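The complex appears here minus one protein chain, its other protein chains still in place.
By letter and in written order, the chains are A and B; residue numbering begins at 1 in each of them.
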Amino acid sequence: MVTFQSANPDYFLAHYGVGESSSRFGKPRWIEAATRLAMSKTLSVAIIRGRARGGGSEFAMACDVRFASREKAIFGQPEVGFGLIPGGGALERLPLLVGRSRAIEIVLGADDFDAMAERYGWINRAIPDADLDGFVANFVRRVLSFDSQALSTAKAILNPTGLPNEVQLRSTQASFGATLRWPEALQRMAKSRERGLGVAGEFELNIGRHVADL
Amino acid sequence: MVTFQSANPDYFLAHYGVGESSSRFGKPRWIEAATRLAMSKTLSVAIIRGRARGGGSEFAMACDVRFASREKAIFGQPEVGFGLIPGGGALERLPLLVGRSRAIEIVLGADDFDAMAERYGWINRAIPDADLDGFVANFVRRVLSFDSQALSTAKAILNPTGLPNEVQLRSTQASFGATLRWPEALQRMAKSRERGLGVAGEFELNIGRHVADL
Partner (left out) sequence: MVTFQSANPDYFLAHYGVGESSSRFGKPRWIEAATRLAMSKTLSVAIIRGRARGGGSEFAMACDVRFASREKAIFGQPEVGFGLIPGGGALERLPLLVGRSRAIEIVLGADDFDAMAERYGWINRAIPDADLDGFVANFVRRVLSFDSQALSTAKAILNPTGLPNEVQLRSTQASFGATLRWPEALQRMAKSRERGLGVAGEFELNIGRHVADL
């Protein structure tokens, strides 16, 4: 079992660095990494406090299970607000989790969501912040007490229903790459960098609000 | 972007005119129209106050996104109560939105639902009536501020997951046509017309209750 949480109270995981001219890490192999999380015998759990937007939301959705703080979690796919599209799985995973209509609302509205994300199915459940660590500790203790063969066999049989098609994931990732060079997107990203995209501060804290005002 | 709302506070959109011996508009091409809403580059939004039943509910479900008044929205697929089946998409769209078991409850129970329709996923969300217009205005303002190419590209990639099969839609529409001539349906529709089907009044306001008493 692997659990992911953040030491930064404001962010679970921010977005992919569209504000940078090129990635510091070379070609990201995100689709492969996300698919490995799903296909792994190991259970992956995201414990979300703070913001999970763009690639951060897509990372959380690539985990098997998502538990979030009712008061402190914020979710968003703001890409369309930057003139882009989500490229790391949101266009494939969101409809499977929340249905087509709610996925369209999330992606085309590009706004921030609080823990009402639970009502949409974006996360497994929202838990009062004071109870979240205890809830997770109990869940982890349980799973670790069980037989690994039973766990991995059950996960393998559950897997096929609800996982996105990898060919479609790669195709969308390629489309996303093209949108990064769209003139309208370049303009919106330049404006966003001027206003604070990519640096700690008001713009990053409230991207959902600010992308509608570029 | 196109938004649909009603000037009649009691109805978003009533049902298909099964009470009429023949349509005033000739052969309805409903399936094509509904499919065009989904395949269009334009985002379609239903803003629901009052009743959305039968074809009215099916029209709302054919829109990309559905926002409803918590106090004033009413939903229903009453067709089975008239001895018919839903013929304009409910049998295909409801299972995709609310799952098979809840779709069976809705269609075979033929009852009216209030804004708890949100808990089933029939609508995106129910919003207190006093806040609905402000919520929609903000959503519309946001989407209109975004780049149309980003919006339409994202919608096109989201589209395949969660749309019904058009061959199945047409097949069900044909079956619906046949049910209109079933003797039991003719009898129930005749009784319903006597009691007020198709005219403003108590029967139409509370179809869910009255179809169980024909």
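Assume contacts are C-beta pairs under 8 Å (C-beta built on N, C-alpha and C of every residue); 3 or more make two chains touch, one makes a residue touch a chain.
Note that the structure is predicted; figures quoted are calculated from it, not measured.
Listed residues B:Val2, B:Ala33 or B:Leu108: the one in touch with the omitted chain is B:Leu108. Only one residue in the set B:Ile31, B:Met61 or B:Ile85 touches the chain that does not appear here, and it is B:Ile85. The chain not displayed touches chain B at residues 79-86, 91-92, 94-96, 99-105, 107-111, 119, 172, 175, 179, 182, 184-185, 188, 212-214. Seen from chain A, the chain kept out of the figure touches residues 43, 64-66, 96-97, 118-119, 121, 124-125, 139, 141-143, 145-147, 149-151, 153-155, 157-159, 161-163.
As a working rule, only the chains that are shown with their structure count from here on.
Least-squares overlay of CA atoms from chain A onto chain B yields a rotation of 120° to the nearest 5.
Separation between the centroids of chain A and chain B, computed from CA atoms only, is 32 Å.
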